[in-house]
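One structure follows; several queries about it will come next.
With one protein chain removed, the remaining protein chains of the complex are shown where they sit.
Let's look at chain A:
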Amino acid sequence: MPSVEILSRVQFAFTIAFHYIYPPLSIGLGVCLVIMEGLYLKTGSAIYQEITRFWIRIFALIFGIGVATGIVMEFEFGTNWATYSHYVGDIFGSALAAEGIFAFALESGFLGVLLFGWNRVSKGVHFFATIMVALGSIFSALWIVIANSWQQTPTGYRIEGEGMQARAVVTNFWEMVFNPSSIDRFSHVIIGSFLAGSFLVMSVAAWYILHRQFTKHAQAMFRVGLRVAVVAALLQLFTGHRSAHYVSKYQPAKLAAMEGHFDSLAVADMYLLGWVDQEKQQTSGIKIPGGLSFLTHGSFKTPVQGLRATPEADRPTAVNFVFQTYHIMVGIGMFLIALTLLAAFLLWKKKLFDQRWLMMIFVGAVLLPQIANQVGWYTAEVGRQPWVVYGLLRTSDALSKTVTANQVMFSLVLFTLVYVLLFMLFLFLLHRKIQHGPDVTQNEEEVSDLYSKRNINPIH
């Protein structure tokens, strides 16, 4: 039987990775919903109302699973990581409580209005509820990323007590909230979420366009998704750079692992593709010589601190894993910029919806932001090891003392079974909803036009 530490880490990684499929989708969809419903209020077009209703139904499905799997995360800190809970309660606890009171209450309260309120409240109040739900999901990400960022770059605290009784105590709340990495990491996570949501909208729209179903609706959806995606993809380049910058400053060992840079102090290369041989402590692949030096210091000649500068016990061991996940994320990010710019250009030329090959790419592209979000998170968390709170508390010291390997094995098996079932149900229901499509109340005029090669603007 593996140790309690390994089992608890696997369970946490599994439950958080599964959970992390859903909130980014909710956040991104929330923004798309606000735009769709805003356009409905502005134009009064039935198409916008129908696509808003359609996406609200999908939003509810995603949101429901996000909440259910999120509660697991909250309580897992106490069940599996009791020492950690005691150590960071002052900080992590307050962020979590703030998340509950400011974010969850907002989104869950107004979700009821969003779903069931169409006939009970005015259009304006319904739109307000949509904005509140979208804002709630963003606030939720804000607080949880603040808490996680404090684990990466702790500030505004002091340590009280010793040994197993030690704990971090807040000395300055705002320093704790605005720790050096929270803004960069929050913006990076949020924009990644906008990409996840907008690509889901575009994927479904592209599928309808390819199948010549709900074409007017699909084109309207696609435009909304593309607007969000093109802005987000470009912004992500900026926030990504900012995030790498904080890592270079505060977590040099993580940065070194991201580029497989071992020498204690040398000019560092940047890889486009590569492989880390951890035994020989060597990295090979296609590289830009001095690239990492340039990115961190603005000069190709300045040395960068490598992994060997950090004692072996204090640096990440899964170097190749961090290297690969980081490079997959960057690669996908670059591809998404190219893809969205191309689509925006074709939309401007009014040729977008005729490009069947591009629509096929968009159907599948829904997976790309998901993968990028996941591997980006792995980079951040695995790169932080062996620390759970960077430089302060080791992951191996953070466990619950009374929990046994048998108990964790039991819960791990239980969660695996339940989550596999949940994921299959999710795909099944999502598929059914997409098949069903928006409820079209008006007769689609000029149906023949929809089949023509000519691109017509369906709305006005």
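Some points to look at:
Methods note: contacts are C-beta pairs under 8 Å (C-beta built on N, C-alpha and C of every residue); 3 or more make two chains touch, one makes a residue touch a chain; residues count from 1.
Rule of thumb we're sticking to: contacts and distances are computed from a predicted model.
The listed choices are "NADH-quinone oxidoreductase subunit F", "Hydrogenase maturation factor HypA", "Septum site-determining protein MinD" or "Cytochrome d ubiquinol oxidase subunit II"; the UniProt protein name belonging to the chain that is not shown reads "Cytochrome d ubiquinol oxidase subunit II". Within the complete assembly, A:Asp90 is the residue of A:Asp90, A:Asp263 or A:Asp397 that touches the hidden chain. Considering A:Leu61, A:Leu210 or A:Leu392, the position touching the chain not shown turns out to be A:Leu61 (whole complex). Touch with the chain that is not drawn comes from one residue among A:Ile51, A:Ala98 or A:Ala244, which is A:Ala98. Mapped onto chain A, contacts with the missing chain fall at residues 53, 60-61, 64-65, 67-69, 71-72, 74-75, 77-94, 96-102, 104-106, 108-113, 115-121, 160, 167, 169-171, 173, 400-403, 407, 410-411, 414-415, 418, 422, 425, 429, 432-433, 439.
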